[in-house]
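To keep things clear, I will list the structure first and then write my remarks on it.
A single protein chain has been omitted; all remaining protein chains appear in their positions.
== subunit A ==
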Amino acid sequence: MVNPNKVRKRHDPMDLVVLAREVQRGDDMVNAGASHKLMLIADQIRHLQMQAREVLKVAKRDKQLHYAQCNFVKRPGKIYYLYEKPDGTTYFSMLSPEEWGTGCPHEFIESYRLEHDLTWTVSHEFEKRAAQYAAIDHIITGKREIPLLDWVDSVSGDKNTITDAE
């Protein structure tokens, strides 16, 4: 014998109120699911917009740095020191303020490292950027699997983890 409790057949399958409620709940669930997914996409859009803004900001800064006066050929991987003359023009020097000592002729602004993609890394991010490049280098040379990669978001500085699931 079939146990009516176990097969949930105690209600009346022809009850229209119950049927209508089921349909309504289905609609609600679909809406809730859709809106949840849309919210996720909206979040991603906001995040991408933020990243895009940061990328543009950094690109603008890099461009300005490439326009700073410089008499020598800049070599990737080298650190250069940005100074400002009294007339507001900026220029790159090979010499750090420490090397200049008391004879430093102009106001020191910041030190930057020229990367191999010809972008600039500001002094306080030297180590972080170097770690990123080292990690990528490891992947390229096949010493490390991508899924295990801990990487630092180059824009926000947030720590992210790429896992298998993603």
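Everything below uses one rule, namely that contacts are C-beta pairs under 8 Å (C-beta built on N, C-alpha and C of every residue); 3 or more make two chains touch, one makes a residue touch a chain; residues count from 1.
The rule is short, and it goes like this: contacts and distances are computed from a predicted model.
Visitor: Which one, "CST complex subunit STN1", "Isoaspartyl peptidase/L-asparaginase 2", "CST complex subunit TEN1" or "Adenosylhomocysteinase", is the UniProt name for the chain you do not see?
Guide: The record names the chain that does not appear here as "Adenosylhomocysteinase".
Visitor: Please output the residues of subunit A touching the missing chain, sorted low to high.
Guide: For subunit A, the residues touching the absent chain are 70-73, 75, 78, 91, 93-95, 98-103, 105-106.
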